[in-house]
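The complex is shown incomplete by one protein chain, all other protein chains being positioned as in the whole.
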């Protein structure tokens, strides 16, 4: 059974108000084509989840698709500095920033993938984050005397990731750094993966070539070469500095349409069948 | 810094009364040479931890090394039937059987590797196991109304595993089914691995050849070809039926010495430097 | 009817429980369900997802091993892996359709004992333990139990110890198939090789049923495929 679909059909799996998990890390292997299509489709009230986001979250905020962001870190790195669209949206009270430690996002996703409502976190013992966020609380260790901080499970309705390879059946393989993508996929109700290449399933049966995400956990595969661009994709391409700068220079949402249009045929071009 | 050591030095890292995690699953890749040496060294009062054990636990029980066994399943499979030395030791009150679901062992090891004192377990909701074992208890979900069963963390003092490959530095690679060995290694204070082959570290830097357990988590590597025999070792050898049958036919501890002696030169032969 | 074997009836009955696209798990000491899954995938449920302890998803097994249903043959040509810990996770989060499990004692309220006869802490008989049962029977959408013994020590009024209970759906034995119905184990069908008298005689609780059906015989196609999948007849080892 083929899981191949168009980017439009894939993005239609996302509903307004969904909890949306995003793969990759900062400027690496973010599913930017899917992010762009989500904005084109004018999805609203999304609740974003990611350990460390950058352009993906920044763009979704400029596109006015976002209600809240659960993340440990939202910023470009050294060269491109701060995620100003995200910051402005938070500072204007449009987007709620639910600050995590990156690890508490991981713990919340682990809880979801284990089917449990919360996860104890050893390291979260001091500071205001525990007090101001209702997804953290302290409970008694039933086997000892100490208090333990726990984080509430997060189950994304949909995870969007970008990978190098998938077969038609939906098996997905991530080369190079995997970040939290595989955990995210297993913690989420649906998984959409855009990929650089569709490969025959028999390739994954070769030693050392096994897929990382089993097909039966995947809802849709979209074939989009350069689907992470202008972010990097290990083994395929590095960042596109000019495009990132052009985006960072956009001052408001009205300027975003042209930028998105410049990617539209590439994002939508493959597999319209 | 070389982690290579003799089997005697490796087994000396285990103290009487230690919590001992054992790698492999039923008759597959059990670290039998290390098990045999533990009996020769007359280690006592060990608290064994394994998801599904067979000959390893059976032999340690016959060798009178064991105080308790935390496991989900202790038995040979279909062809060789029950682990009678273990059963007898439990039925005579010499060994305490702490029955887990295999998954609650996994959960207890995950808790240890995450540095947390307990782990919620969704599935453990009914039955007498929760009542009769003090390592299970029910607590309130602080984010909801329901009760959640939790299992206490288990931190093995030492994990013993058998793998196909390691380098001198201590990086370990497991080919074929990995079972819970990698989790066990990360949950334990010390890790001892016997291996079929010592390979140059540069091999692990090749694509698709990376080691599974980082060297800095490993205390000792012992080079013991056939170190899992008479259990199987993927890619190297299958079970030795005659040896398993011979062991199963032993009626009491006095007969064990000859059996162990038949393996002694093989178990101790390599790397006496 | 003399040449119809209980093992074939049982394996075919197990296979028929598997629907296409079901995620299905078997563990150790489980030749019969392992063969049943391979049969279902060869026949009516090609898209069923075969999960197991080594973690090979849909292994293309060339040869079964007599002594184990957890060996590395279960990784043969798999395109992707879901090792045991993650199969459990899948079940915990509601994604496992069928878990094939066994046990030593069962009562008509669906309690399963795989632990002890006698006192838990100083048992008269220490059994192997429930392996995954205590977490899978409550969480798998359907737990299907098979047991090659059908006698009054196995099907009892009240189990000595409740290892677990939960989503037990069916229990398949050499004589019949039980089904959980409104919290009670009732007779679903009797194998053509047995009779209601034989079932009643060998069951320690009163037999109840809505209608008495006969378990369908293995078809020729099923038997033909079984001999290809399991030429060494390991499905019969518990009877041999």
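The first chain written gets the first letter, and so on, giving A, B and C; residue counts start at 1 in each chain.
We take it that a residue touches a chain if its C-beta (ideal position, glycine included) is under 8 Å from a C-beta of that chain, and two chains touch if they have at least 3 such contacts.
Being a predicted model, the structure only gives us computed values, none of them experimental.
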Chains shown that the absent chain touches, full complex: A, B
Which of A:91, A:140 or A:202 contacts the chain that the document leaves out: A:91
Hidden partner chain, touching residue among A:108, A:121, A:211 or A:256: A:121
Candidates A:112, A:178 or A:194 - the one touching the absent chain: A:178
Touch with the omitted chain, as defined above, among B:51, B:112, B:164 or B:178: B:112
Chain B, residues in touch with the chain not shown (by the definition above): 1, 112-116, 167, 169, 171, 186, 201, 204-205, 210-217
Chain A residues that touch the omitted chain in the full complex: 25-28, 51-52, 71-80, 82-83, 86-87, 90-91, 93, 96-97, 99-104, 106, 121-129, 132, 176-180, 183, 232, 234-235, 238-239, 241
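Basically, only the chains that are shown with their structure count from here on.
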Approximate Å spacing (C-alpha centroids) for the pair chain A, chain C: 40
Separation of mean Cα positions, chain C and chain B [Å, integer]: 28
Geometric centre distance via CA averages, chain B-chain A, whole Å: 38
Numbers and ranges of chain C residues touching at least 2 other chains: 91-93, 139
Residues of chain A engaged with two or more neighbouring chains: 114-116
